[in-house]
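Submitted below is the structure of interest, expressed as structure tokens.
Complex shown without one protein chain; remaining protein chains in place.
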Amino acid sequence: MKSTWLLWMTTICLAALITGISAAQETEATTETVATDETESPPDTLMVVIPDEMVFAAPALVTTVGRADGTIVHVICRRAGIDSELIEEVQREDLDGIGTLVVAMGGSTKGLGAAGVDADTEVERGEEVLAMASVADVPILGVHVGGTPRRGELSDEFCEVVAEAADALIVKAGGNEDGFFTEIAERRDIPLIEVGTNAEAIEALADLFGVAEDQ
Amino acid sequence: MGVEWFIFIAMAVVFCGAVILFRVPVGVAIALGAVSGGLLGGLGARPLEFLRQITEGEMAYFDPTLYILSATIFMVAIERSGLLGTVARWMLVTFHRSPFLLLTAVTLLVIFPGMMTGSSTAAVLSTGALVTPVLMKIGVPRDKTGAIIAMIAVYGLCAPPVNIPALIICAGADVPYLGFALPLTLLSFPPAILCTLWLGHRYAKGVRLEDIESTLPESVHGQYGYRLYLPLILLAALLIGEHTVEWLSHLGLPLIFLLAAASAPLTGRWSDPWSITQDALRRSMAILGILMAIGMFIQMMTYSGARGAITTTCAGMPRSHLYPIIGTSLPLFGAVSSYGAASVLGVPFVLSLLNKDVIITCAALSLCACLGDLTPPSAKAGLFAAAVVKERNYLRILRHCILPAALTALFGVVVIIFANELKFLALYETDAYGVGEGQARVVEPPPHQMLSAAAAPPVKDPMPWLLPLISLLYRLYVGFLAVAVLVFLWRDSGRLTKINALMLLVPLILRFFLVV
Partner (left out) sequence: MEMERRIHHPRLSSVLTALGAVWAAVAAVLFLSAHRMEPLVVGEGVTSIRRLSEWHTPLAGTPGDTDVYVLDSGVEGAKVLITFGTHPNEVASHVAGTLMVENAVCREGMLMVIVHTNASGFTHGDPQEAYPTRFEIERPDGTRRWFRFGSRYTNPVHQWPDPTLHINPAGQVLAGIDSRNLNRCYPGRPHGFLTEQVAWAVCELIRQEDVDLFIDIHEAAPEYPTVNVMIAHERAMELASEALIDLEMGIPGFEINLEPSPLNLRGLTHREVGDSTDAMAVLMETANPSQGRLKGRTTEEQVVEGRDSAYTQAYQHQIEIQARGTGDEASRRILWALPYDSASGTYPLRFRVARHLAGIESLLNALTYHTDRGIAVEGIPDHGDLITQGIGAFLAPPPED
């Protein structure tokens, strides 16, 4: 009894000690990394020149891949003076007479839960919708307004699907701190507009759609 | 980071020192560890706050204490009424030729209360006690019998419909507890049966009835007839009714076990309820003391920041270590509490695994958390199994659980890794809430206009007198237990057992007077 106890407890204490020490070391390691990273120069901001001929046309159909931020993007479009409609599950016939497909990117666990679908099904559905749009020759505009919280493993899948198919991207700066969208935009040679706030997003949308500011 | 770890290690050292050097009972030693943690955490200067924190920590285990006491009372009651011996004899006479069938039957019997109650202790103390003499008579040694019961009870904790760790993880991550039935069944039943066979197959050669005839427990079936089985039938009916009949769902486990126990003296050999209670207290006091002390211990770990240090260390590891950490930290955190492991570690883990199928992941994480009921010093399943098989040192029992538990943890981790491939198992019960596939299309309301509300779900209402009545019954029960514990404290011969009784007495008094 006594010796077994001794063995157990020594093991537990040792394990605790080792974990504690390694944790302490990791803290130090972290601080060091941060310090070295700060000395490096920040990634260059991508300067975007939007080709003159690229004007997205109204009416816009707003939808999501990842079930997040659809209503916000819709309201942003409306405030930008763009005739738009929000449909979460786009069917082929919804695209008739549509000038642009505006896709809100990013995943929401609550949104997926609300729709009763899982991430994989949503990615498949998103790919189908984007394919339908390119078949119907409807230009695709990817919009990411969720910032850092709409990034990460769940969201990135959706963001990638949309960014790989879009004709242009509007991304709020917080969501592109790691250059995720920059990388895709550069590789695919599509315009990427980084905005700081929703107000700038409204302006950018108005510009892209050629809507007068005062509207 | 350093201070918190230092406090935690100091708490562990005080605990170990007390047990090893001074042979203090485990419960009292854990309490000493908790007190040392409070002192080091700066509570020494605030004695009143110290007392409040310690007592609040104890209250965490108040409800488990009640049902553990009720279940122990039930066990003693059916033992004294002759039911336990009769059933054990019947099982041996019926199954002695086909021990594999016997082992499977044992598994299913012991897993049932665990499924229904979400408590390994309830399983060990009810049907676990029932099958113990059976296993020992076919030749399974005492410690392995305990190990079999403890392991099955842990799988019972994981099995649907009630899996408390899964519910805790779901609550923390806002996942509906829906579609868990099949994944949890597959995570618990096959390992349970394999584990029993693995631990018991060597002894399952079959025995000749004549050889053990003389040592078989006495059957009182002839004397009392079928009414003898009423306590068991009542227990099963109430446990199932709890999930099917609306008003029965308010009874709660303590009352269910108590009602079943109350029927035992009336349907078999008579025994005085007061002496049944005292006997139950004597059998469970050491364990209840441990639970109370663990409540204090966790409270002091949280207060001093040690709990946060452990969680941060686990959650702050690189992702490449995620799976080994899940497989080890969840069961090991069970050293203090398996429910605590689910809440404190399970929730961060599921949040970091959002790209996996969430139902499968939660189910598998809960399996790993359930294994915590085997980790000493708390090791609830092992402790009570030791009490049931009358083995003094519960580590002898846990020794046999190490390998099956490790394999089970591995199984859980593998299931998490393949969660997306296994998601077809999570049959999502969409119809229950009208979230069918076709309705997923969100209809945008016309702008600037209020819509009328959707139809409210049907609201069932219990009878107005039901809940106050049940509350009153519980209060009376707690008052009765307080008196019983006080009498126990005076009559028991062990000095340190009296301290355990004291630790139990204070929460009972406080709850009886509706203080906390």
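By written order: A and B. Residues from 1 in each chain.
Everything that follows uses one rule, which is that a residue touches a chain if its C-beta (ideal position, glycine included) is under 8 Å from a C-beta of that chain, and two chains touch if they have at least 3 such contacts.
Small disclaimer: the values here were computed from a predicted structure and weren't measured.
Peer 1: Given that one chain is not shown, which residue among B:322, B:401 or B:426 touches it?
Peer 2: Of the listed residues, the one touching the omitted chain is B:322.
Peer 1: Touching the left-out chain: which of A:56, A:180 or A:209?
Peer 2: Touches the omitted chain: A:180.
Peer 1: If I consider the whole complex, including the chain that's not displayed, which of B:20, B:87 or B:162 touches that chain?
Peer 2: Touching the chain that is not displayed is residue B:162.
Peer 1: Which chain B residues touch the hidden chain?
Peer 2: Chain B touches the chain not shown through residues 1, 4, 41, 48, 51-53, 55-60, 62-63, 66, 80, 116-118, 161-162, 164, 167-168, 170-174, 176-178, 242-243, 249-255, 275, 278-279, 282, 295, 298-300, 302-305, 308-309, 311-312, 314-320, 322, 325, 340, 343-345, 347-349, 351-352, 354, 430, 432-435, 442-445, 447-457, 459-464, 467, 470-471, 474-475, 486, 489-493, 495, 498-499, 501-502, 505-506, 509-511, 513-516.
Peer 1: Determine and list the chain A residues touching the chain excluded from the picture.
Peer 2: Residues of chain A in contact with the hidden chain: 27, 30-31, 33-34, 37-38, 40, 67-69, 71-72, 74-76, 79, 108-111, 113-114, 116, 146-152, 156, 174, 177-180, 197-199, 202.
What we mean here is this: only the chains that are shown with their structure count from here on.
Peer 1: Can you check how far apart chain A and chain B are, centre to centre, with Cα atoms defining each centre and the answer in Å?
Peer 2: For chain A versus chain B, the centre distance works out to 43 Å.
Peer 1: Give the list of chain A residues in touch with chain B in this complex.
Peer 2: So the residues of chain A in touch with chain B come to 1-2, 4-6, 8-10, 12-13, 15-17, 19-20, 22-24, 26-27, 70-71, 74, 85-89, 109-110, 113-120, 152-154, 157.
Peer 1: Please give the residue numbers of chain B that touch chain A in the complex, ascending.
Peer 2: Touch residues, chain B against chain A: 1-2, 5-6, 8-9, 12-13, 15-16, 19-20, 174, 176, 309-310, 312-313, 316, 332, 335, 354-355, 357-358, 376, 392-393, 395, 420, 423, 428, 430, 435-437, 439-442, 444.
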